[in-house]
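Here's the structure, in structure tokens; my notes come after.
Here the complex is missing a single protein chain, while all its other protein chains stay put.
Coming up: subunit A.
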Amino acid sequence: MALREKSGGASGADVASLLSLPFLSDNSIRSRQILSLAKLLSSPSSGESPGDSGEFKVFVLDALARDIVAPLLKVQDLRKLGVTLHLALEDASRQAIPDVPAVYLCAPTPENISRIVNDTVAGMYAAASLNFTPSISRVSMEALAREMINGSKAGGGTDASNGTASGNALSRVRSVFDQYMSFVSLEPNFFSLRIPDAYVAFNDPAARDVDVANATSRVVEGLFSALATVGAMPWCLRCPRGGIAEHVAGALHAKLKDHANPAKSTIFATDDAARPLVVILDRNFDLGTALAHSWDYQPLVHDVLSLKLNRVSVPPSSGGTASPKAAKTYDLDRDDFFWSTHAASPFPKVAEDVDVQLNQYKRAVEEISKQATAGDDPSAAFDANRSDLSANTKKLMSAVNSLPELTARKRIIDKHTNIATSLLGSIKTRSLDVYCSVEAELMTGKGDRAAAAQLLSAAVGGGGGEGSLRGTATDHLRLALVHLLSGGSGAGDSEGVESSLRSLGCDMGAYLYAKRMVSLNLAGPAPGSGVTGASAGVGGMTARDSDGNLLSDWADKAFSSVTKGVKALMMSERRPAVVDACEALISEGASSSAVPLGTAPRIDVSNFARFEPRGSSSGTAPRSVVVFMVGGGCYAEYLSLNAWSKSVGVRTTYGCTECVSGGELAAQLSVLGDKASLK
């Protein structure tokens, strides 16, 4: 074990320097996945140092694998790892490249297996390293071997007479690996299983047992992959009793138990310190957070511009240019210094900092041009002696060297300027600022519920008027849903909202479905119900003036935290239930040892179910938490968890079946409402 740790670390450092990604040593789930990818791409014979090998290869991926690799490694990185071409496994028009080995990465579906068999039998590539994203079952492996043998017997008769192995498909198989990789790392501590419409799949009242079982097994497969990549057997699994989460947790528990014995399975390290607490939650646990509008940069980009696989496409500005251009796509990932520092910042701060960065850039350019002209100044150069001349040359050289870096900087700043402009346009036309503030107040339980209802009914009168809500039908619906969910089951003020929604022409399915859930008390803890004490003093401030363009106003209020302490308090109070649950579970685990916690846990976790895959755990507090949200997660929760984990010193990893924006979740609710024939 120690030996393997050591060699793994060395290769990690190698990969980090090779790809010039210094963050790879941070041990996050994304870094680990990148290292796994680099390892599977480094040729097995060269062993120690991937990339130094002179071997070139082609990389054949299926759709999911492509989604996995795309946010992690760019084409350039793949080149550095020796990959010359990346090909789609589904692509039937792939051509033979006979003297190159191929590395396959795909799910072990029957179609993929038959495609691999066809490739190897036809001798498309010199050799094949097979890597499966989840593990390949014994049955599938037998099918793979059998088809290969049959294929070579049928097609390789003539080749066999050559005395070479070129006709034998089996001889081309270089290795077969389970990679446990069927999840997409979007952020350092954020992964998504990319299972679309999972909320519908798990909550559909008309779903057949088979469908639910399939969905569960996919989730468990992906979650197991993620845990294997984290590399440590969980201390225990915790989840609310009697729901989808418990169902998933039970299945995962059974799967983990198979690998619990370190003698039999080497997937999980035996290192006790790294063992995480796994919290599995259901989206119903906290619907409101996912539905609400958010004011932070990353959730806002996700919501408004539908950030997908860390890539966003910004529609061309309508008013500006004369020639209509196609939408621009931007990557928002680790290479983007601005994104990585500002993903969690509220939008006004982002807009401010874009400006600051732009000015910095301009200053740097001026500096360089000044230097360059000083170096070029003929009289100075003539008068100066040799050492001065060489110093000037050196300056010029450094200026030239820093130019590419500056251009890259400029490109990033331009990108964010465009994004921010586009966001600002949406905020104005949809008055997202109003939604954000009203919903935030509602969810902390301090909001004026009547005022929110009033806002909706005022919107019925028609947009455009001063103080009325603009925005799309989905925006209205989301506000209404948050209003409903924050009220708890006893709230009687929903009729007005409902009638306003009807007259606004919203799809009522979602609302009625949510209403039924609330009445059945399924939709999780009513936010704000547990908030006491701290909020007592600020009860009077919630009467919100809802006049026209609030952007600058709002920014002032939110960020001069000293003068407007109330607002700051409100922002800090608005914590998703996920974070509360984690805090409660961690502090419960740390019965004796001290984890610095500010307040008493707000969520009662004593009735959470507990699974312990490897016997009972000791009393020490787990130092890492994996939170998994069945039915869709959102960036807002990820950011809050991240902030929380930094303050507490516990590493958290957040995962979900898919990353849904509020609009998408509302759409899924509508589908459910239709299925339940609520109109």
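Criterion: a residue touches a chain if its C-beta (ideal position, glycine included) is under 8 Å from a C-beta of that chain, and two chains touch if they have at least 3 such contacts; residues count from 1.
One rule holds for everything that comes next: contacts and distances are computed from a predicted model.
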### Query
Going by UniProt, what is the name of the one chain that was not included in the view, given "LSM complex subunit LSM3", "N(6)-L-threonylcarbamoyladenine synthase", "U4/U6-U5 snRNP complex subunit lsm6" or "t-SNARE coiled-coil homology domain-containing protein"?
"t-SNARE coiled-coil homology domain-containing protein"
### Among A:218, A:255, A:311 or A:328, residue touching the chain not depicted
A:311
#### Entry: From A:145, A:504 or A:676, residue that would touch the chain that is not displayed
A:145
### Summary
Among listed residues A:168, A:189 or A:642, the absent chain is touched only by A:168
### Task
Can you list, in ascending order, the subunit A residues touching the missing chain?
4-5, 8-9, 11-12, 32, 35-36, 39-40, 43-47, 52-56, 58, 61, 66-67, 69-71, 73-76, 78-79, 82, 84-88, 94-101, 126-127, 135-136, 141-142, 144-146, 148-149, 152, 165, 168, 170-181, 228-229, 231, 266-269, 309, 311, 331, 335
